[in-house]
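Heads up, one of the protein chains got dropped from this complex, but the rest are sitting where they should.
Labels A, B and C are assigned to the chains in the order they are written; within every chain, residues are numbered from 1.
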Amino acid sequence: MALKIQKSFNEEEQLWVLVLEGEVDLHTAGILKKAVNEMLEEKKGSIRIMGDQLEYIDSTGLSVFIGTLKQLQKENLNILVRNLKPSIKKLLNITGLDKILVVEN
Amino acid sequence: MALKIQKSFNEEEQLWVLVLEGEVDLHTAGILKKAVNEMLEEKKGSIRIMGDQLEYIDSTGLSVFIGTLKQLQKENLNILVRNLKPSIKKLLNITGLDKILVVEN
Amino acid sequence: MNHEINREMIELSIPHRSEYVSMIRLTVTAIASSMGFDIEDIEDIKVALSEACSNAIMHGGCSAEENFVVQFIREQKRLTISVSDFGKGYSVQTLQDPKLEELNEGGLGIFIIRSLMDDVKIKTGSSQGTSITMIKNLREEA
Partner (left out) sequence: MNHEINREMIELSIPHRSEYVSMIRLTVTAIASSMGFDIEDIEDIKVALSEACSNAIMHGGCSAEENFVVQFIREQKRLTISVSDFGKGYSVQTLQDPKLEELNEGGLGIFIIRSLMDDVKIKTGSSQGTSITMIKNLREEA
């Protein structure tokens, strides 16, 4: 399974919505990084990640989040995550990343 | 993926309907054989195999069909197959089994 | 995925147990689809490989503690798969085409492999083990 990415800017909330579908691993993390960088070049804003269809992520994907957070925090922006699977929540918890980005539910 | 089997006797057409779901291979062919034998012990009758959800079969499964045909033909009964995937039809064609059992569509 | 590969080898060593045949199908599906084989070819490859593995497990005469080996060689335009067991072997000369009209339940496996794959070679012999090598070529785009 590969990774599909949908991005759109939510004008109302003034943030990027990023729908991730599939698996983020060593093979696909580069695609995620590229998509995020393009978004932030187009327009600076917080990013909400929709995790409903995110089946898998590991440290190679979390590193992309961390790198992005570093950029965003300078401008007081953040990453928000929504509807993550329990296994992925567990990973954020283990690494402490859930204390740095915003887990919306 | 394993194999799930549903069997029921269709009184109107006086035949067994066998719904196969999943994969018939070396590991699961024994379950199929057992199910068929139990059916025919309960009541002799032709067997219609519903292939809508049969994802995979190979010679270990075809051998069960052939062994069953041997029993059925003695009583002028047969095996009918319906809604098979193209790859499975191809296999019946290669082996010539499509000329011995009844392919309903 | 489209970088140039000259030749890559993937090898799987598996116990002589029927439970593992479906896992081997998962593996070859992943390999073949990433090479660009279409659904029909992938199904052909899955069946042929399963037949070879079933033979190793059923006929090799090895115990479940012993392993057999599946090797995949991935080249630009073809996939070569070998299944090798270290079991009792057999005599290829005695193989006959299946006679389905007589409703023989056995003898279909190697016939099916030869029908579905582009090239098949068998190396076997009494107590030498058996190695069957089969090739599927990627079809040229129309």
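Just so it is clear, a contact is a pair of C-beta atoms (placed from the backbone, for glycine too) under 8 Å apart; a residue touches a chain by one contact, two chains touch by 3 or more.
Please read these numbers as outputs of a predicted model, since none were measured by experiment.
The absent chain, not drawn in this view, touches the displayed chains A, C throughout the complex.
The chain not shown here is touched by just one of C:I10, C:L103 or C:V120, and that residue is C:I10.
For the options A:I5, A:L40 or A:I66, the residue in contact with the chain missing from this view is A:I66. Mapped onto chain C, the interface with the missing chain covers residues 1, 5-15, 17, 19-20, 22-23, 26-27, 30-31, 34, 64-65, 67. Although one chain is not displayed, its contacts with chain A can still be listed: residues 1, 23, 25-27, 56, 58-60, 62-63, 66-67, 69-70, 73, 86-87, 90-91, 94-97, 100.
Please note the rule applied: only the chains that are shown with their structure count from here on.
Chain B and chain C have Cα centroids separated by 25 Å. Touching of two or more other chains is recorded for no residue of chain B. Not a single residue in chain C touches at least two other chains.
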